[in-house]
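All protein chains but one are shown at their positions in the complex.
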Amino acid sequence: MVKKPIVTADEAVKLIKEGDAVMVGGFLGCGSPTGLIAALEKRGTGKLTLICNDCAMYNPKTGDMNGVAPLVAKKRFSVAVVSHIGTNPEIQRQMNEGETDVRLVPQGTLAERIRAAGAGLGGVLTPTGLGTEVQDGKKVVEVDGVKFLLEKALKGDVALIRAKKADKSGNCVYDKSGRNFNPLMAMACDTVIVEADEIVEIGELDPEVVVTPSVFVTHIVQGRK
Amino acid sequence: MVKKPIVTADEAVKLIKEGDAVMVGGFLGCGSPTGLIAALEKRGTGKLTLICNDCAMYNPKTGDMNGVAPLVAKKRFSVAVVSHIGTNPEIQRQMNEGETDVRLVPQGTLAERIRAAGAGLGGVLTPTGLGTEVQDGKKVVEVDGVKFLLEKALKGDVALIRAKKADKSGNCVYDKSGRNFNPLMAMACDTVIVEADEIVEIGELDPEVVVTPSVFVTHIVQGRK
Amino acid sequence: MEYVANKETIAKRIARFFKNGDVVNLGIGLPTLVGNYVPEGVELILQSENGFMGLGPAPEAGEEDPMLVNAGGMPVTIKAGGCYFDSAMSFAIIRGGHIAATVLGVLEVDQEGNLANYKIPGKMVPGMGGAMDLTVGAKTVFAATQHFDAKGNSKLLRRCKLPLTAAAQVDYVVTDVGLFQVKDGAFVLKEYFKPYTVDYILETTDADIVVDKDCKEVDLA
Partner (left out) sequence: MEYVANKETIAKRIARFFKNGDVVNLGIGLPTLVGNYVPEGVELILQSENGFMGLGPAPEAGEEDPMLVNAGGMPVTIKAGGCYFDSAMSFAIIRGGHIAATVLGVLEVDQEGNLANYKIPGKMVPGMGGAMDLTVGAKTVFAATQHFDAKGNSKLLRRCKLPLTAAAQVDYVVTDVGLFQVKDGAFVLKEYFKPYTVDYILETTDADIVVDKDCKEVDLA
């Protein structure tokens, strides 16, 4: 099995260009690739579109933050496509003051839209959001008399993925509830950078338990200890 | 975790009524629940709709057959929704002589249509089959100027699943290329009967490696040794 | 009669709906309390939309695992027989009708079964998270809410004014004064909780309420 390049986090984030759509795994910070996020923050790339479940946690009193919150704080995103922002008052402020274009997407729809892009499908026909603001401007498609919203496939340029283990060909397994959007995002971007807690030799992962097949992964980074 | 009923194959197939749509896992017989198939053959339930990747293997010279082929031979299916029938001359004969209504579906479309039903989606927007006979009578939906076929979600009444191991709550893992359609079909039917090579106690399966979560499974059958 | 807000009443009543083995998703906040009042002999299987089944109680202090959290980001545990999955599978389970029930918090709920709980425009916009999928997908949708807001206004309305989380999806509204089934454009009062009365509920709730013929008093103290 052919190996994928193992690079540093600093090298990896050079693959992200200003204006790129960046998918970041994690759910309220759990399962986010913190080393890549720190490297991206340091590099300073801006005008990004964030595609993520949420904007992670930020406590303005203590300054504590996790997940993508440091990038939100530095206003690196001009657009955020997320399902939830309730735990990050800073993105709410940016939204209310018109600094960041926040596009709220129902969580299951977000997951399927990303998967659809990875699977070569044009979109998703979902009942979710019918009769709500989510429907605004979208096509309604009837199938056997039942209405569904057409939600378009959502592709990204670069995915930042956090795995528990990656083998050197790029096969990945995840850690508990840290799995969440990571395997879906790994399918839906041209460049897929996996930050693995542990990098193992090819053949060390049981082929029955691999969650993300190596074919999706382009680069591997050793996670922070 | 609550246990699911463990029943015999003969008891299990009583859940299948004449005229039901039955999904059967397996790919050319590999990963098909042979005990359930034998019990269903014995019971004699007819006018079924088969939803399966293929009609399995049948060699008219030797009489050798596998997978769903015994049910095909006894003409238990009035409709077969499958992607491939090239390895079963009997179903080809039935089709050519108008005895069985064979509906060919591209394999990836079949997989997604089943998954869509299980996931509560109305259908699939796929480029597969555009400009071919598969398109006939179907809606074409344009998304950002690109055309996709609308393929409807495909639900079944009963799924016959073959697992390597099932725990008593119904969590399943599969065996190598025997996985194929099994996990998808387990999502898409009201009654889901798992024939497991091995039934283990709750807690014995690593929660990271479960492929089919217990929520989908309604009955468990001990597979043939 | 004086109204005293009581979350426990709400949680206790909802908990009585469930039978052994039901797979349920409980929203963050008040709905989570429901798990505390499940009757003897009934095991609920909790689905956590961030990616697992078999949600267990919070761990002992010092035993927290940052990789095992609920949909509110709080440390939890997983029971034997639980399993992990990705967000697409999580919402396939939810949207696909494989969840017996969901219990969700309320900003507004109306007699058509509309629910608003994710957005107060210009003021507070946490986002819908998984709530829109849960309302559409769960077999039974419970709206769990105090009967009155902090200003004393009825949370049960004729028509929601806030942006909807879901249209016509709520099956039951359970408050701290009574149990209402949403049916044919009205709240059908099925139970009133001691010490409240039918008259009290009819007087204080600005919505169409039909008193069920079998409506009865229930003591949840």
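For reference, chains read A, B and C in written order, and residue numbers begin at 1 within each chain.
Everything below uses one rule, namely that a contact is a pair of C-beta atoms (placed from the backbone, for glycine too) under 8 Å apart; a residue touches a chain by one contact, two chains touch by 3 or more.
Since we're looking at a predicted model, the values are computed, not measured.
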Displayed chains contacting the withheld chain: A, B
Listed residues B:Asn53, B:Thr100 or B:Thr218, member touching the removed chain: B:Asn53
Listed residues B:Ala111, B:Ile199 or B:Val215, member touching the removed chain: B:Ala111
Sole residue of B:Val7, B:Ala38, B:Val79 or B:Val134 that reaches the chain not shown, by the stated touch rule: B:Val134
Touch residues of chain B, complete complex, unshown partner: 27-31, 53-54, 57, 82-87, 92, 95-96, 102, 104, 106-112, 114-115, 126-134, 174-184, 211
Touch residues of chain A, complete complex, unshown partner: 1-2, 115, 117-121, 167, 169, 171, 187, 202-203, 205, 207-208, 210, 213-216
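Keep in mind that, in the parts below, only the chains that are shown with their structure count from here on.
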Taking each chain's C-alpha mean as its centre, the one farthest from chain C: B
Between chain B and chain C, centroid-to-centroid distance (C-alpha), Å: 36
Distance between chain centroids, defined by C-alpha means - chain A, chain C (Å): 29
Set of chain B residues in contact with two or more other chains: 119-121, 208
In chain C, residues with contacts to at least two other chains: 52, 78, 84-85, 88, 91, 94-95, 136-137
